[in-house]
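Submitted below is the structure of interest, expressed as structure tokens.
Only a single protein chain was left out; the remaining protein chains are all shown in position.
Every chain is named by a letter (A, B and C) in the order it is written, and numbering of its residues begins at 1.
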Amino acid sequence: MVKVLFFARLRQQLGTGEITLGDFSGSLGDLRTILCEQHPDWSAQLQRDDIRMALNQELAEPEAMVNSGDEVAFFPPVTGG
Amino acid sequence: MVKVLFFARLRQQLGTGEITLGDFSGSLGDLRTILCEQHPDWSAQLQRDDIRMALNQELAEPEAMVNSGDEVAFFPPVTGG
Amino acid sequence: MKAVDRIEVRETPLDVAAEYSALQGNSGDGACALFVGTVRDFSAGSDVCGLALEHYPGMTEKSLQRIISDARSRWSLGRIAIVHRVGPMQINDEIVFVGVTSPHRQAAFAACQYLMDRLKTEVPFWKREAVSDPSGKSERWVEARESDAVEMEKWSAG
Partner (left out) sequence: MKAVDRIEVRETPLDVAAEYSALQGNSGDGACALFVGTVRDFSAGSDVCGLALEHYPGMTEKSLQRIISDARSRWSLGRIAIVHRVGPMQINDEIVFVGVTSPHRQAAFAACQYLMDRLKTEVPFWKREAVSDPSGKSERWVEARESDAVEMEKWSAG
């Protein structure tokens, strides 16, 4: 079980803030590929160059390995402060 | 008439905060020379490298010309803030 | 004296006077640098009528803790506070407060600016504007600014 979160513009574009992947093993990049295969209409947004990824609430690269129980997040560049 | 002010450590060392020069014409450097001649015991303090001079409440160099009615000040490096 | 960090993400207005007071009392620290960011007036002729902030609870606090800990490894600092508001806001409302004390003013200034630069580029907050025009009300997400990423680069160059 991997929890996948979406924030801000991406959350609104995908129409959901959270989904669960039941049976996954691989990298963060693999996880994104699987999401795009399962939801072809998400593909353009999820693969934008400026989308950031976090693994267990830390910014992470596509090579990072995802394990069961992890929390993954996708979001656009931050604009706080 | 030129008003001459001394501040901080210098005021305490010279034992006065203000004197008046009745009949003076020349540069700020000349004025300092005359003060040292009139008060030989001030000489060492007034000629220290770190003493700053102000003319009419603006920092000034020894070359600045002093006119009657001007206000001159001598003081050590500032230590506010 | 033990270093004390204050991190808070809140939906209610910031109290700058109270935040400043809470930073005081570390009597070895003669310097205190503060930054306050407020909701700017929207550009003339704009149809923007409000602002709201979304964040990623959990990761936000973790990121703030990390940038504070990185600041402490670069400078000798006393107290640090970062308070950030989320939710709906009005013009002139305070969004963010960053305060740093130190024995040295250069360290206090540098750390305060460093924390703001990192907050702007990596802490998961997002602004969206409420827009009101003849066709009705809508929302739009604020775009990240290239200049913030450029500011951040100077800290790696050092």
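As a convention for this text, a contact is a pair of C-beta atoms (placed from the backbone, for glycine too) under 8 Å apart; a residue touches a chain by one contact, two chains touch by 3 or more.
Values in this document were obtained by computation on a predicted structure and should not be read as measured data.
Put simply, the missing chain touches B, C once the whole complex is considered. Interface residues of subunit C with the unshown chain, by the touch rule above, are 16-17, 20, 24-25, 27-41, 91-92, 103, 105-106, 108-109, 112-113, 116, 151. Residues of subunit B that touch the chain left out of view are 5, 7-9, 12, 50, 54, 57-59, 73, 75-81.
Operating definition for what follows: only the chains that are shown with their structure count from here on.
Taken as a contact graph, with one node per protein chain and an edge wherever two chains touch, the assembly fits none of the named shapes, being neither a line, a ring, a star nor a complete graph. With each centre defined as the average position of its C-alpha atoms, the distance from subunit A to subunit B rounds to 72 Å. In subunit B, no residue touches two or more other chains.
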